[in-house]
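Mind having a look at this structure? Questions to follow.
Note that one protein chain of the assembly has been removed; the remaining protein chains are unaltered in position.
First chain written, first letter: the chains are A and B, and each begins at residue 1.
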Amino acid sequence: MATGSNMPLLLLAILAKVGVVLLVLLTTIAYAVWLERKVVARIQSRWGPYLVGPHGLLQPVADALKIFFKEDIVPTEVDRVVYCLAPFLAFSLALLSISVIPFGESVTIGGATIHFQITDLNVGLLFVFAVTSLGVYGVALAGWSSNSKYSLLGGLRSSAQMISYELSLGLGVVGVVMLAGSLSLREIVEHQSGLWNVFVQPVGFLIYFTAAVAETNRVPFDLPEGESELVGGFHTEYSSFKFAMFFMAEYANIVTVSCLATLLFFGGWLGPVFGPPLLRALLPVFWFCLKVFCFLFLYIWIRGTLPRFRYDQLMAFGWKFLLPLGLLNVLVTSLVLAWRST
Amino acid sequence: MVPLAHILALSVILFGLGAAGFVFRRNIITIFMCIELMLNAVNLAFIGFSRYLGNLDGQIFAFFVIVVAAAEAAVGLAIIIAVYRNRGSLSIDDFDSMKL
Partner (left out) sequence: MMLPQIAFFFLSAVTLISAVMVITRRNAVHSIIWLIVTLFSVGGIFLTLHAEFLFAVQVILYVGGIMVLFLFVVMLVNLDVALKQAQFNRQWQVALVTALVLMAELGYGIYRGHQGFTLAQVTATPMSGGNTQAVGLALYQDYMLAVEIASVLLLVAMVGAVIMAKRKIE
C-alpha cells in the first residue's frame, strides 16, 4: 500500500486491506441473500421480506442472529472430524479467491500508492482456478461424512457436476488469456481498454457464464439440492452455524465468479472517469461494483425464471455441448491470433 | 538457501514412507495413495535438482510425472471399481483367484 520502507506500517496496511475486503464481502453476501429474496418475490408477485426494518432491510441481521442461536446438531453416526472440517473448508476456500481480485486502478494519493487489491499475483487467474478446483472438497467431504444416503448422493452429484463444469470454466477463459497474453488479472483488464472482451469473445463468455452458474450449484443447475429428490443434498444433516457456512460459501462463490466475469469479459473497472481527483480515484471502483451487481442480479433473475435440469441432461450438456464448444472456441481464437500475427 | 542434500533427504524419507506403506497395507486404495507418495518424493527430488542446476528440465520432468500419475490414477481406480464389483472387497488378500 505505502511505498515507504516501513515494515510494520506495511503489514498493518495489508491487514487493514484484508479486513476491509472481508467486511465488504460478508456484507455483500448478506445483502445478496436479501436481494435474492426480494427480486424472486417480485418475479413471483409476492412482497418478500418486509417486516424487519424498512423493506426488510434488516432481515440479514435477523437471519444471522437466528442461525447463530440455533442448536448445533451433530448426528451420532457422522464422522465427527470430517463433518466439522467440511463447512470450514468450503467457507474459507470461498473467501480465499477474493484475495487476488483487483477492484480498481491503482491510485496515488499524497505520495502513497493504493492498490485496490490484496495481493497482485502475476498468475492471479491460475490462483483463482486452483482455489476453485479445491471447492469440491467441502461438498464431497460433507456428503460423505454425514453418513446419510441423501447427503452421499447429493455430495456425489454436486462434486461430479463441479468437476465436469470446471473444465468448461477453464476453457471459456483460455481465449481471453490468449488475447491478453497474461494470467495477471490486472493485465487482462488493462488489455481491454479498447474493446471489452465480451465483444471479442462472446462464445467464451457464454461458456464461462454457463459453467460458472453450474460451478456454483445454482438454478438451473442446482441438482445437488434438488429438494424433491434429495431432501437437502449434501447439507441435509447440517444445521445452525455449519449450515450457514455452506450457505455463505455459496454466495461468496457467486460474488467471486461475478467479479471474475467482470474482470475477464466486461473490462473490470474500466469506464468513463471524470471530475476531481478523489472522484477520479473512486469511479473505477464504482464501475467495478456496478458491473458485479449486474451479474448478481442476472444470477437472481435466472433463478427466478428457469426450471431445474434433469441430472442426465446436465451431464450431457456439460460434456457433449459446452466442452466441445469450448475447445472449438480455443481453436478458432488461436487460429485468428496466428493469422493476425503473420 | 536450503542445501540440496536436505531436499534429497526429505525426498528419500518420503519415498521410504510410501514404499513402506505400499508393502504394509492391505487396503488397495491406501496402497494407491502410497504410490502417489512415492511419485511426489520423486518430484521433490526433480525440482530440487532443477533449482540447483539452474535449468527448467527438472520441472518439466516433474510435470510429466504428474501427468503420468493422473493417467495411472484414472486407470488404477477404474480397476479398483471393477474388482470391487466382482469381489465385494477392497482387501488385496481377497484378490487371489490366480493362486493355486
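Basically, a contact is a pair of C-beta atoms (placed from the backbone, for glycine too) under 8 Å apart; a residue touches a chain by one contact, two chains touch by 3 or more.
Owing to the predicted nature of the structure, the values given are computational and were not obtained by experimental measurement.
Asker: Would you indicate which residue among A:56, A:143, A:172 or A:326 is in contact with the undisplayed chain?
Answerer: Of these options, the touching residue for the absent chain is A:143.
Asker: Of the listed residues A:155, A:267 or A:318, which contacts the missing chain in the full complex?
Answerer: A:155
Asker: Touching the absent chain: which residues on chain B qualify?
Answerer: Residues in contact with the chain left out: 1-10, 12-21, 23-27, 29-30, 32-34, 36-37, 40, 43-44, 47-48, 50-54, 56-57, 59-60, 62-64, 66-75, 77-82, 84-85, 88-91.
Asker: Pick out the residues on chain A that sit against the missing chain.
Answerer: 79, 81-82, 85, 122-123, 126-127, 129-130, 133-134, 136-137, 140-141, 143-145, 152, 155-156, 159-160, 163, 166, 183
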